[in-house]
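Note that one protein chain is taken out, while the other chains of the complex remain in position.
What follows is chain A.
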Amino acid sequence: MSPLQIKKGSNKHSAYNLRPTFSDVQETHTITVLVENEPGVLARVIGLFSGRGYNIDSLTVAEVDHEGHLSRITIVTTGTPQVIEQIKAQLTRIVSVHEVHDLTAEGSSVERELALLKVAGTGDKRVEALRLADIFRAHVVDSTLESFVFQLTGTPDKIDAFADLMRPLGLVQVARTGVAALSRGKG
């Protein structure tokens, strides 16, 4: 007889079904990472997220200090508090990473995203699109007789709201940069 007292053929005893009992509330955090600007550094960061099963809601990256060869990566991610802590700790482990800041946890911050939205249409819809664009302070950066391209900056929520309004008015394409963010104040 099997000394384990487990039914023959049972498969409910995987060694890997061992999830911890931390809080399961999902939080969205904006994490900014200062990295050495060297080949493959973005792959290291993205590989960490995919390899360990973390989410990326949005990601932006660009060199911010040419002399110091430093780039800033801004990542918006969603997870339980424990996962967010792990993400930060794991990012800090990467040898090319200089600094990791959780803007959501470290006090107030500004977040902006840029979007380009192409809206095609004529007549009333075209007038309405232009009127709404004015309310949202979107600029027209390209125009034909049948279309506009609007440029809009703001928080992701604002861009979502604008895109929702444009959809019935003939929204055909959207391009978004992802979030860039900095903490408020001097530090």
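What we mean here is this: a residue touches a chain if its C-beta (ideal position, glycine included) is under 8 Å from a C-beta of that chain, and two chains touch if they have at least 3 such contacts; residues count from 1.
Heads up, the rule we're going with is that contacts and distances are computed from a predicted model.
*Asks:* Looking at UniProt, which of "Acetolactate synthase", "DEAD/DEAH box helicase", "Cytochrome c" or "Phosphate ABC transporter permease" names the chain that isn't shown?
*Replies:* Checked against "Acetolactate synthase", "DEAD/DEAH box helicase", "Cytochrome c" or "Phosphate ABC transporter permease": the hidden chain maps to "Acetolactate synthase".
*Asks:* Consider the whole complex, including the chain that is not shown, and state which of A:58, A:86 or A:155 touches that chain.
*Replies:* A:86
*Asks:* Consider the whole complex, including the chain that is not shown, and state which of A:39, A:53, A:123 or A:185 touches that chain.
*Replies:* From the options A:39, A:53, A:123 or A:185, the contact with the absent chain belongs to A:39.
*Asks:* Please give every residue of chain A in contact with the chain that is not shown.
*Replies:* On the side of chain A, residues 2-6, 8-11, 13-22, 36, 39-40, 43-44, 47, 51, 82, 85-86, 89-90, 92-96, 98 touch the unshown chain.
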